[in-house]
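Every protein chain of the complex appears in place save one, which is left out.
Now for chain A:
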Amino acid sequence: MLTFVALASVLLLGIVPEQTEAISIYTGWERHALLGSDVRLSCSFFSWRGTSDDVTFSWTYRPDGSRDSISIFHYTSGQAYVDNKGPFRDRVEFVGNPGKRDGSILIKNLDYNDNGTFTCDAKNPPDIVGRPSSVRLLVFETVPIQAGVITGAIIGVVLGLLVLIVVIYYLMRFLVARRVFSLSVSKHGKKKREGTPARQGPVPTADPTKVKAASSEKKKQESRKDKK
């Protein structure tokens, strides 16, 4: 009985992982690039098996509005083969690291005709079942603002202002708490006001505007106390 269970578990462990294996390929979703610049299209994969020596990468290109794909890059048996006849002739360079499961390519000197979808297909024998992943290339004259930049900026500025206002508020209350002490002393006589800086130490110099602000804060606090 026990041997039967052991055999069954070994068989299950042996069978199940192989059925769930499938290679997962990752590229970006969209790439924005400037006219005339270079763009790096990244492609990496995840496989349950270790990276074999026969790993292959293929990149195909489908122009916007067309149904045909052409192959522009192929890496196999440790050798990279780039496009030497098509629209990307002499413009494709292999910048990936197959040992690190990276099959990225660099496309140089972009043109408006390069708008389209680039598909990366990676195979890691014996793990060959997988879905190729596509990245869309958009070529601009001037790169538009990326999604989320303005959103983040507005939120950051408003929250920063909020924090600043709260900090200033509590700072003013703290300063007034110290000034109230010096103001009540000054009521006894103007002569003593010259004396207080020496006694109090690091008190800010008496600005007329600051004195007004401090006195108005004091009035606010008194009115609050009256309401209570």
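Operating definition for what follows: a residue touches a chain if its C-beta (ideal position, glycine included) is under 8 Å from a C-beta of that chain, and two chains touch if they have at least 3 such contacts; residues count from 1.
Please note the rule applied: contacts and distances are computed from a predicted model.
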There's a gap in the complex where one chain should be. From "Sodium/hydrogen exchanger", "Probable UDP-arabinopyranose mutase 5", "Peripheral myelin protein 22" or "Vacuolar protein sorting-associated protein 26C", what does UniProt name that chain?
"Peripheral myelin protein 22"
Contacting the left-out chain in the complete assembly, out of A:Leu7, A:Leu34 or A:Ile155:
A:Ile155
Provide the residue numbers of chain A that touch the chain removed from this figure.
144-155, 158-159, 227-228
